[in-house]
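Note that one protein chain is taken out, while the other chains of the complex remain in position.
Coming up: chain A.
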């Protein structure tokens, strides 16, 4: 088996304090092997976004360790973390986050610009990435002129342009119709297969999750067996009702001032 590219050990993240204390992660230990595709699945408030932020070094854990290529990085200086993130990670977001005033190429080369590469090198590598995604003819177009699928391909090109070892995709198909979703999924898994890039996909979408090598189900800040997560999920989905009240009583953050808002979040979840 390949060595782990990302490891976490006893990862804890706590937001707020006192009555507002919210334990987003309660001690997660996992490892992601090089070249693996992993789906992180869970409902809102399950801690999946927090986990992704910690693994992508966008945030620091309250306790525990994140290691990249076997090297603990949580204790590194900010400057080194910025550099690692720029060089080692690519990001694909549900909302694309393309700058509408710039051309597709300018959007794609942003990570290289931040890294401080010369303009010539930036454009060369940017075009290379766009070619790979069959978007080279759109390089000079404004980002706003693209369709949803093209926008997401531009985003993938941007994530790819630094030759990262890991691509984090946060609901990459969340804003796309099923046909376009399939195209984007194929691209992502193609990159994993052909270039050995590790994929970490955070999603609600069971179909997308099923295509990954491995699924990690999160609930209330802990890793759970798939069945446990699915039961609550399908129950709520089939009934169309808010989550059972019994579950609410077991929520660790119940009893705080924020119960109402949590409940409403749950309600939203159940109504999907």
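Some points to look at:
To be clear about the criterion, a residue touches a chain if its C-beta (ideal position, glycine included) is under 8 Å from a C-beta of that chain, and two chains touch if they have at least 3 such contacts; residues count from 1.
Convention: contacts and distances are computed from a predicted model.
This complex has a chain not shown, and the name its UniProt record holds, of "Ca-activated chloride channel family protein", "Multicomponent K+:H+ antiporter subunit F", "DNA-directed DNA polymerase" or "ABC transporter permease", is "ABC transporter permease".
Remark: the omitted chain is touched by one listed residue; of A:30, A:58, A:136 or A:222 this is A:58. Of A:17, A:79 or A:179, it is A:79 that touches the chain left out of the display.
The hidden chain makes contact, of the residues A:114, A:210 or A:225, with A:114.
Contacts to the hidden chain, counted on chain A, fall at residues 53, 56, 58-59, 78-79, 82-87, 91, 93, 95, 97, 99, 101-102, 110-111, 113-116.
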